[in-house]
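Here the complex is missing one protein chain, while the rest keep their positions.
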Amino acid sequence: MLTSVLATGCGGPQSALDPAGPGAGIIAWLWWGMFAFFTLVLILVTGLWLYAMKRRAPEPDEQQATRLTNRWIIGGGIILPLLSITVLLAAGIPAGQYILTLPDDKRDPLRIDAHAHRWWWGFYYPESDITTGNRLVIPVDTPIDVYGHTNNVIHAFWVPRLGGKIDVVPGRVNKIRLRASKTGTLRGQCAEFCGTGHAHMVFEVEVLSQQAFKHWQERQQLPVKIQPQHTQAAEAFQTYCGDCHRVRGVSDGANGPDLSDIAGRRLSHMQSRQKKPLSIAQWLEKPHPRFATEPSPILAEINPQTLERIATWLETLEP
Amino acid sequence: MSSDDPQAAQDFHHQFDKVWGNPRGLLALTIVNHTTIGLRFMVTGGVFFLIGGLLAMLIRTQLALPGHDLLTPEIYNQVFTMHGTIMMFLFAVPVMEGFAIYLIPKMIGARDLVFPRLSAFGYWCYLLGGIILTSSLVMEIAPASGWFMYTPLSSAVYSPGPGSDFWLLGVTFVEISAVSAGVELVVSIMRTRTRDMGLQHMPLFVWYILAMALMIVFGFPPLILGSILLELERAAGMPFFDVAGGGDPILWQHLFWLFGHPEVYILFLPAAGIISTILPVFCRRPIAGYRWVVLAIITTGFISFGLWVHHMFTVGIPHLAQAFFSAASMMVAIPTAIQVFAWLATLWNGRPTYEPPMLWALGFLFIFVAGGLTGVMLALVPFDWQVHDTHFVVAHFHFVLVGGVIFPLMAGIYYWLPHFSGRMPHRSLARWGFWLTFIGFNATFIIMHVTGLLGMPRRIYTYDADLGWDLPNLISSVGSFIMAAGVAACLLDIVLHFRFGKSAERNPWGADTLEWTTSLPPSAYNFATLPPCPTRHPLWDNPDLQSTIEHGHHDLATIDHGRRETWGSDPITGKVREIIHLPGNSWLPFLGAVATAGLCISLLSKQYEFAVAAALLSLTFLLRWSWENGAHPKAAPNAEVVEGDPPLHSRTHDGPGLWGMNVTLLANGSLFMSLLFGWFYLWTVAPQWQFPEQSPLSANLFALAGIPLSLALLWFKTIIKHLKSETTKRLTQQLWGISLLGTIHLASLIGLYVLAPLNAQKSAHDAVITVMLLYQMLHSGLAVILTALQALRVHKGYVGEMAPYEPMVVERWWVYTTGVFWLIFIAAIIMPPIWNIN
Partner (left out) sequence: MRSPLHPVQLTLGLIIWALFFIVLYASLSIACQQSTISESTTPINGLSVGLFIFTLAVTAGLLYQARRVWRLLQKNRHNPAANQPTSCRAPDEFIGRISVAVYLVAALACLLSGLPAIFLKPCI
């Protein structure tokens, strides 16, 4: 059973055992080391116990018994754990220190402000004045400082393949430093229970080469391209959806996630039993019944044709 | 009486039964006997376990498949919140207390616990609180913020319904029960051990329970305080945890985990105590390293209070502070390892047999050691950053709690079943139950570590299909159903055994401790006569003990005085000091608990006039309870004892009530210290904390209000001095005088409070000050009432030089009240202008 699961591998877009950066890498190593050692300890203790139940040796006299007791307790009860925790702390504390700073004297870290809402993530790049929704785009091999903000409940920012998590607490700004060491798409998720939509507070992490990141940043300064056949849809979007959602150059709403790069994204809140993501149209047609506010209640007021047009247009908004 | 004639022995027991026996029918509500109360705790806890287990099945069904929509997120959140809450507060703690309440007097050779009415009160509080809490589930308005109720999610803004209120009030109600059991167990163990049972002779289980009870006394008050503050925030808008008002949500986490981590050990210690009791019996030799184990118990009791921040490694505290807690968390592995190796050495030296209890002990060892090891992993800060709040943690604490609590509990239930019922369990059904539970458990939770490492956070009601979480979740769900079948088999076995089990001979396992000298099932008074116990293994040293006890060869053999009596002994040596006379059956605990439940319900429904009425009613019942003590006709009006026996405790200067008061004040002090901690914490850490330009309380006036209080205390102290030297004059008048001084103090305090420009809804500063003042007023008010009652009692002749002991109990309260007053003065009035840096 266990092996069959292990056979499927430690992979997965959110697996802490498939690190994509030095922070998660160190932690994965710590895990494998502790796993190996503690498995040995567990086998040793259980084996001793089973053997002690089985063995039929002559009963020891008082003195022998006391000597054995003291040896076992001092050896197994004091020295073994003391050595183990000394080794663990000696490895773990410096590792923690390293992960907190991820020293890289070449570049200043790139600052990104993560705003945790109920229940979506907004990301803001203060240097380049870029906003994204539920999508974090970062350059590879560059230290990133993510600052967590919230004005509602406690959330936690977590991209397991890059590193640990940090709570996002009202009234304070916590920071976590991350670095990605390969390009690709990762998955992040809110890890602190935050209410009804907690399970859906997911975001995508796109690690780009530094060149590609520069291009991306430049693209973000321009309005989205609207092909002529979609102009009407964009206007309808502005009317019905623009108060809450931002699409670069079309609308400026900030109550919901930015949709400027929504195309091809796995949408949250969907019935997710099938492996293939739903299209936006499918999703809007049958929005998740449990979320009164998401998608917005205004949906019912839009006529189905317009809605379909908006969906078709949104599908063109490539990142 | 002392005779070997069976007829005479039967008459003798008949007489004891008249004094100690339990009534039937409606009057069963008045029973205060520890055997009955202990069983009630265990059975009620068992029912809640089944409810909690059903909720667990719902969770596992929901998570079995990705995108499963059996439960809506709203319901799912209620289900997992209530699963945790029920398992922790309504199952694990009460059942452990039930075990202790049932066993402790029998193990230390006492006839009952020292405050029988308190045991009954605790039980009713637990039952009613549990019903109130669980009823929310039926109405679909259960709390839904997780069992640790983090604010702001649990606050009025984000949880507007009554769910959080159910949690806060219900759990507090149940915790009152836990603390009262804690106080009672501490005092019973310290003061009612039978003749010559010195500290060094106490059965290890008693050591474990002593540590557990003391940990309850210190560990539960922080959560009680936290719940009161959060409820005040929700109901009255006082911003303790609201950043905008100068509060801080992290304060809740500190208060919660200050309770929450010791809680784990509060559960584990008695469980380990069960193992330490059972192993030697089935190995036919004493535990290896008794003193080592005692050392481990003491160490665990302390160090487990220094770990709470390891639940908060991701809230953004300095790494160095995390390192302190990381080190402390790992250190707790040492006492645990000492115990594990002491058990191993016991097995190694002995000749163990595979009875059902041993099977569960073996299961315990494997699961608990595995859970302990993942616990050490979690104490490693960077690893915790990664797996905190994932299913890895869920798997870890189920290993620790199921392995470290339920498995030993099952071992204990099988071991003591003959004691509860007088019948033996059925071997093969017991084996089926064990193996199904063991296999099911491991199938559920081993794989869940992997689920967590693959990135699945806890508390999500559904997940997407392509994340690699499908298979592990499915395996967990299948495993959980196997485990449920195992639990059902055990339950069936236990239920059937009451009907079909073959009846047990005396001391069926060949045990060494005193509880096996009672009849099976035991009589209400446990022992007809109290044997001396200058040894750790009374039954191994003296196998005839059962018959000499029954035939009246030991102490306190008279019963014609109609008093329920047990020994009061020296806390260290176990030398007999006095006879403790215990109260009989009474309606007051039940009525008091019902009135308190009324308070709880009226607060829930926000009917505050009813709440005041219910509070007064319950206070009345409790005061009436305190009235029927000492030389009161319902207690011990006649102080005559057999020649050569020590005096009744109510006729001495020291008695269990004094100890009870002291231990209660320790719990109370822990609550107050938590409040002071909250004050200093918010002051130094809360992001938007602000002191007002000018303190709302004038230092001079406040100090002035303290003068009559301090004078009253001094006066009280002189009375005590005179009582002790038997030179009192005009005791009644003096006590009235003290009450008057107290009233003046209280009146000026109330005046100060009313006139102070406090805006408790605007600022956390004012809110904390308000709570401090209310706390002080409550204590001053009670001091006045208790002293006035003493004056009345002196007047009635229940208290005086012949029975001088109650004023000494009340004096403790004055000392505490005065101490609290001046601490508030220093912390809230003197310190801010001096150290206020902003």
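Labels A and B are assigned to the chains in the order they are written; within every chain, residues are numbered from 1.
The rule we apply is simple: a contact is a pair of C-beta atoms (placed from the backbone, for glycine too) under 8 Å apart; a residue touches a chain by one contact, two chains touch by 3 or more.
No experiment lies behind these values; they were computed from the predicted model shown.
Just so you know, the chain we are not showing touches A, B across the whole complex.
In the complete assembly, the contact with the undisplayed chain comes from A:T101, out of A:T101, A:T185, A:N255 or A:Q282. From the options B:M139, B:A236, B:I572 or B:I707, the residue with contact to the chain not on display is B:I572. The chain not shown here is touched by just one of B:T353, B:N638 or B:T684, and that residue is B:T684. Within the complete assembly, B:L295 is the residue of B:A8, B:L295 or B:I750 that touches the hidden chain.
Check B:H319, B:R431 or B:H537 against the missing chain and you find that the one touching it is B:H319. Taking the complete complex into account, A:L89 is the one of A:C10, A:L42 or A:L89 that touches the chain left out. Take chain B: the residues that touch the chain left off the picture are 198-200, 291, 294-295, 298-299, 301-303, 305-306, 309, 317-321, 323-328, 331, 334, 534, 571-573, 684-685.
By the touch rule set out above, chain A reaches the unshown chain at residues 85, 89, 93-94, 97, 100-101.
Assume only the chains that are shown with their structure count from here on.
Centre-to-centre separation of chain A and chain B, using mean CA positions: 39 Å. The touching residues of chain B, counted against chain A in their complex, run 65-69, 72-74, 77, 145-146, 150, 152-153, 158, 243, 248-250, 285, 288-289, 292, 296, 314-316, 319, 322-323, 326-327, 330-331, 333-334, 337-345, 347-352, 354, 358, 362, 365-366, 369-370, 373-374, 376-377, 380-390, 443, 446-447, 450, 453-469, 471-472, 475, 686-688. Taken in their complex, chain A has these residues touching chain B: 1-2, 4-6, 8-17, 24, 26-27, 30-31, 34, 38, 41-42, 45-46, 48-50, 52-53, 55-56, 59-60, 65, 68-70, 72-73, 75-78, 80-82, 84-85, 88-89, 92-93, 95-97, 99-100, 152-154, 156, 158, 160-161, 163-167, 169-172, 174-175, 187, 189-199, 266, 271-275, 290.
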